[in-house]
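Heads up, the thing below is written out as structure tokens.
Note that one protein chain of the assembly has been removed; the remaining protein chains are unaltered in position.
Right, chain A next:
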Amino acid sequence: MVTVLGDARRARHIAEQVPDPELPMLTLADLGVLRGVEVGDDGTVVASLTPTYSGCPAMAEMRAGVAARLRDAGFARVEVRTVLDPPWTTDWITLEGQRKLAEHGIAPPGPAPRRASGPVPLTLSPTQRRVECPRCGSADTEESSRFGATSCKALWRCRACREPFEYVKEI
């Protein structure tokens, strides 16, 4: 029993440290997509991942990465499962993850929108969101496109230092 618990802790630690393929400064734990790691009585490791976006092409790489790291660490039987519920939101990104994003020039997300049940309202007023430039810290920034190089990012620019930057948009 002690061994199984030790194995579980070790397996969890290994899976947590797998880098995200598209935001490699983040581990899967930082991104908040690792929902659980368990070791069964027969030694099988079951790791659970949740997708960020429905079409996120990095899911296959994440699964492959977790399986490979665990096998390299001596776990012969590894299964990586998908968990859809509850859906991932940017609130699952840890504080450490947010810090690393900013450190690498990517503005971290603010709190994800909370919605009541019923129809989703359409807001047409300009964005009130305050996004600080990750380079110079100025809040004098503007959105240039809500969609960027990956599903999770938007394109912004800073009016103070004139630099464009990416921003992990709230979802």
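The rule is short, and it goes like this: contacts are C-beta pairs under 8 Å (C-beta built on N, C-alpha and C of every residue); 3 or more make two chains touch, one makes a residue touch a chain; residues count from 1.
Quick note on the criterion: contacts and distances are computed from a predicted model.
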> The complex has one chain missing from view, so what does its UniProt entry call it, picking from "1,2-phenylacetyl-CoA epoxidase subunit PaaC", "Formate hydrogenlyase", "Ferrous iron transport protein A" or "Polyamine ABC transporter ATP-binding protein"?
Replying inline: "1,2-phenylacetyl-CoA epoxidase subunit PaaC"
> Which listed residue (A:Gly6, A:Gly40, A:Gly74 or A:Pro87) would be found touching the missing chain in the intact complex?
Replying inline: A:Pro87
> Among the options A:Met62, A:Ile93 or A:Ala107, which residue touches the chain absent from this view?
Replying inline: A:Met62
> Of the residues A:Glu79, A:Glu132 or A:Glu163, which one touches the chain left out of the display?
Replying inline: A:Glu79
>> Give me the chain A residues in contact with the hidden chain, please.
In response: 18-19, 21, 24, 48, 51, 53-57, 59-65, 67-69, 72, 79-89, 117-120, 122-124, 144-149, 151, 155, 169, 171
